[in-house]
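Note that this complex is displayed minus one protein chain, with the remaining chains in position.
Chain nomenclature is as follows: A, B, C and D, assigned in order of appearance, with residue numbering initiated at 1 for each chain independently.
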Amino acid sequence: MGAFRRAPPHHRHRGVRLGAPCPWIGPVQVQTLPKRGFWARNQRRLAPWLFLAPGIAFFLVYVILPVFQSFNLSLYEWDGLGAKEYLGLRNYEDLYWEFVDRDAFFISLKNNLIWLFLYLLAIPGGLFIALFLNQNVWGIRLYKSLFFFPFVISQVVVGLVFAWFYDPAFGLLNVALGWIGLGPINVLGDENLVTYGIIAAGLWPQTAYCMILYLTGLNAVDPEQIEAGRLDGAKGLRMLWHIILPQLRPATFIAFVVTIIGALRSFDLISIMTQGGPFGSSRVLAFYMFEVALSEYGFRMGYGAAIAVVLFLIMLCFIAYFLWSMWREEKGH
Amino acid sequence: ELTGDLKIFLDTSNPAPRATMEKMIADFQEAHPDLNIETTVIDREAYKTQIRNFLTANAPDVANWYAANRMKPFVDAGLFEDVSDLWAEAEIADNLASTKGAMTIDGKQWGVPYTYYQWGVYYRKDIYDDLGLSEPTDWDSFKANCQAIVDSGKACFTIGTKYLWTAGGWFDYLNMRTNGFDFHMALAAGEVSWEDERVKQTFANWRELIDMGAFIDNHQTYSWQEALPFMVQGDAAGYLMGNFAVAPLREAGLTDDQLDFYQFPAINPDVELAEDAPTDTFHIPANATNKEAAREFLRFVVSADVQTEINNGKNLGQLPVNAASMVDDDKFLNEGFKMLSSNSPGGVAQFWDRDAPAEMAKVSMEGFQEFMVKPDNLDRILAKLERARQRIYK
Amino acid sequence: MFPRPIEKSTPAARVAYKTLLPVALLFWLLPLLAVAVFSVKPDADFTSGNYWGWPSSFEALNNYGKVFFASDMPRYLLNSVLITVPTVIGAVALSTMTGFALGIYKFRGNLLIFFMFIAGNFVPFQILMVPVRDLTLEMGLYNTKTGLVLFHIAFQTGFCTLFMRNFIRALPFELIEAARVEGVSEIRIFRYVVLPLMRPAIAALSVLIFTFIWNDYFWAVVLTQGAESQPVTAGITSFNAQYRAAYHLMSAGSIVAALPPVLMFFLMQRHFIAGLTLGAVK
Amino acid sequence: MTGLILNGAIKRYGEVQVIHGIDLTIDHGEFCVFVGPSGCGKSTLLRMIAGLEETSDGTIHIGARDVTQLDPAERGVSMVFQTYALYPHMTVAENMGFGLKMNGVPRAEIKQKVSEAARILKLDEYLSRKPKALSGGQRQRVAIGRAIVRGPEVFLFDEPLSNLDAELRVEMRVEIARLHQEIGATMIYVTHDQVEAMTLADKIVVLRAGRIEQVGAPLDLYRDPDNKFVAGFIGSPSMNFLDGQIEGEGKVAVPALSRSISVPASLCSGTGAVTVGLRPEHLELDQSGSDAVVELTEALGGVSYAHLVCAGGEKMIVEERGDHRTRVGDRVAVRFDPARAMLFDAKTEARLR
Partner (left out) sequence: MTGLILNGAIKRYGEVQVIHGIDLTIDHGEFCVFVGPSGCGKSTLLRMIAGLEETSDGTIHIGARDVTQLDPAERGVSMVFQTYALYPHMTVAENMGFGLKMNGVPRAEIKQKVSEAARILKLDEYLSRKPKALSGGQRQRVAIGRAIVRGPEVFLFDEPLSNLDAELRVEMRVEIARLHQEIGATMIYVTHDQVEAMTLADKIVVLRAGRIEQVGAPLDLYRDPDNKFVAGFIGSPSMNFLDGQIEGEGKVAVPALSRSISVPASLCSGTGAVTVGLRPEHLELDQSGSDAVVELTEALGGVSYAHLVCAGGEKMIVEERGDHRTRVGDRVAVRFDPARAMLFDAKTEARLR
């Protein structure tokens, strides 16, 4: 670290007095000509690595390496206790058969797709609310924050709340259905409804998230373009479609990315609301893998890793898409 | 005289059992003043995963766990000490014979039990009395009772299958009563096909109850505790459960006059009655440092007096494992003890998720739950379980 | 502004809008309001089936008192604080540095490293589960708050770096050049020029990370167990088990668990929204 | 002396070369302005001198020192940026003293130097304000103050006034001229504003596409440009260019005006195409002829500009003063003193002289 120390005083004011002293501010030395130590000579080249080192180290150890370890682990059978047994692709083969037999893996995958598609409803939903709230009336800021509220709460709480909402005996849903003369339904107990029920719960905070993204996006919409549109005779929906939405593309993009990722990562809600049930019909890959690897009846680490790898490969499509568009943007600059 | 450190890990995190254990350890300490005992109590659910870590990483000298298949992974991984020597000692060999099987793998014993409890039907005696029913003694009276209850607008049985294992209890009883203990164990060990006619018979019996409307609706959304209020409020007349259900039922206000117990009646008169009686155990980790003190502690735990003390109604409120102990004077304990010691000729099972390997237990209990909701899916469910069996028991 | 400002439409539309707002909000927050009402109801209301009616008596003190003084809730809350605060500090510290390095310097591999952080940020974290758990075990940090904090810091660094780097990119580069011309060393440029300018970003990011971490459940379940180290999200589930069907206590517990991020959000609302704009939409 | 010498300075970005070997000497105390069209490399060259861009080839000397490899801080230069680049979180005084502080100058000395600079720039009242509480002109002054405080040998300005509005720009331009007179340091100034270049410079360097087209005093460039590019670039409105043809004997035919003009014979060696350059202010209109039609007039008050279209479609601009002005549609004759016309080689665009 010696290089960091300031040069000793006699060096500092060695100050080669070049040229005429600048008369306007009294004698001026060229500020410092410290001995050009290694650091001084190379600081611009070394500084970034110095700043990056801790971040990269952490990230490598905790994120990047584990991804590869998981790939590796998925080739083994391991219960977390004894020795690992090399299986080759057997875990994947098992997954394949589970898929063919429409077992847990198939259900998880299917549910993941349902999540993916339905979760995207958060985007139009968020846009709708954002449009509704993008006004300037008294107290609107408070309204905006309150609408955003669900996103701030833990999914655990959201899960509990919705579980009560759906409760077949006293849930508000059935009370409401009763009002309009429909029979009680047990959303979380019906294998055909359960996934949709959980997604609805997940859509609640996610819509709030998309809403805030769109609100910030709407803030950035160029008012002159709206005015140009008005002069051009675009109104209402046509204005929205032709002029506003194209400008909201960055917000839509981010909303899309976070929603997809949220859908693929979905774990908390399922774990809280149904534990994957009834009879495993609400599982998704993320939950299934946790169940297989770390739950009370699990500890098939290799198999869990294989599921994670499949999930990762799906996600990789989206990561690649995201990086690609970021790269394009970077190059564009 | 024992010296050194003795590290004990416990999962008895609920207040009552925790106090019981701490008292017992204090007594042990008194007898061995030079021993430095250190007790760690871990949350019961957490313990189930944490044990995998501490057995390898920093092993205590004593740890509690469960019998039968539940301890198999650790035995296989060489993480539990072989304590066959203890079981060779007369005191234990004589008095604990009934549980020896549950502690045995590969012909060796890997720990000692410290408590167990009966399963059976807890029911609302007042409702039975109102309807003029009495405890059933065979399958027909069982069904007839049930029909009467259903006709009165109630469910015969409450159950919450959200966490699956409660359905395992029903399967245990129906299968043991239909096909007998040995067949049940063979099924758990993967030796019988799930598509075997005998298995199907079990499910056919079960289906009779389901079709009758014996069980409460929407049980798949409740945990076992959430199913209790149905019984408390009189919407359901009975609960097939372990003895631990008694405490919350009493807490909820049911008196001993309202609450009663009967043994699950015979279905197939040709098979002997067998019971579920899950056993909780103590083990010495293979990596323990003070195994001598640990063995002494195990001896202490199973000794007749200690067993009497810790299992009494004020403490664990369960059954002592030592034949020489006294069973506390509690209505349910007495009935249970009597049932297990004299009316369970077929044998004593641990419980489905302890007798079957974890993975099979998980898949099958999911199937049971599905069956209870959608009995028509039986063939598909059994086919799936059969596939799982072929994969799991290689 | 789109849609057209409501002040410019007819008075009828204005009134309609202003009445619609609270109604819509009510519907939107209905589930939460229900929980809030649950939390002040007496136990008796549930046994008597009065789930959705007006509370027969207000038991807020009683219920919340039980949560605070007769359960592990305070313990869990404290854990959450002890996990969240160090994570926020750590992640923000690491990412200001990485963001600075990636935002200011042109060097080979810059974009590659940046993309590594982004890609890592979007990895399904389940794939990290088993190896990270083993790593934590090996380090002897399993079931410790430290273990959880270290992982959270590392994982959040991905997102934070993306955020910080974009923010720094938006700073005028001339500021750094001006400092270089004046002979300020790179480290001092970071300390005296860039860091003070990043204050809004740091504030925004802190709030964001705070809510992320506070609400984390998955990793809490994977890396910790039991009341001595689990955060409140995990705690609330065992709280659940502890109180079985005591809905009033569970509701009160949920509200208590949700409160800190909500408070944080309201206090720092501006930063929070700014944060989303800065880090995400850009 | 602390002049500045560039010797074959070259800048490459990867494959692309944007500065092609600049040789330039700037004397001590000189005010040198770089002008040229956008993208010609003015900023790049300035940043090479500052040390913010590495010099790919060639050398840069400041005074006697070769600074080509030195860090910006060690070159004894100060730079004023187009966007001012003030540190928004520091007060005016802190902004100005920051460089000194970071270099370990004692506090008292910093204070003294800052207040001296503030006095020169009339910033005394604002020393404890943050930049965002200042107007554009004041900010620009702070930026200059920050440069002054370090007492550099060379001041570098990169379009320092282009973010100001027209009125302030005039004011600050005068300010900078006064400052240069007062402190007499070497200054290098990049702009694309004609007026700034003409009024401030001792020496203008006209750049095109990374090369120097001409160096000289402002009026020398105006009166005696080396080539068509410089002639067209300096002076506003731009010089009119008409195609011409040497007819030998000091005669150049200008088809646009359908006549020939006489030029010194020395200029017309051989035959060939030339371009004739005529400044708007050297032309006069006369209603009596019909060389061209007035297409548009722009009256600015004291002066107006007539946009003409000649018979062949060529366009010209003529400055008119005084009270008589032509009107759109007028047919006019264009008169001028042939001695003021400039000739350029049509191919090489070099001035013929």
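Remarks
Note that contacts are C-beta pairs under 8 Å (C-beta built on N, C-alpha and C of every residue); 3 or more make two chains touch, one makes a residue touch a chain.
Only a predicted model underlies this, so the values are computations on that prediction, with no experimental measurement involved.
Looking at the complete complex, one finds that the omitted chain is in touch with A, D.
Note that of D:Ala133, D:Ala265 or D:Leu296, the residue touching the chain absent from this view is D:Leu296.
When you scan D:Arg107, D:Lys122, D:Arg259 or D:Arg321 for touch with the missing chain, the hit is D:Arg321.
Across D:Ser38, D:Ser266 or D:Ser288, the residue that sits in touch with the chain not pictured is D:Ser38.
Although one chain is not drawn, its touching partners on chain D can still be listed: residues 38, 166, 170, 174, 177-178, 192-195, 198-199, 218-219, 222, 234-237, 279-282, 296, 298-303, 305, 307, 319, 321.
In the full complex, chain A touches the hidden chain at residues 222, 224-225, 227-235, 238, 242-243, 246-247, 249.
The rule is short, and it goes like this: only the chains that are shown with their structure count from here on.
The interface with the greater number of C-beta contacts, when A-B is set against A-C, is A-C. Each chain gets a centre from its C-alpha atoms; the one nearest the centre of all protein C-alpha atoms is A.
The greatest centre-to-centre gap from chain A, using C-alpha centroids, is found for D.
Each chain gets a centre from the mean of its Cα atoms; for chain A and chain D, those two points are 52 Å apart.
Distance from the chain A centre to the chain B centre is 43 Å, each centre being the mean of its Cα atoms. Shared contact sites, meaning residues of chain D that touch two or more other chains, fall at 71, 73-74, 99, 103, 150.
Annotation for chain B: residues touching 2 or more other chains are 45, 49.
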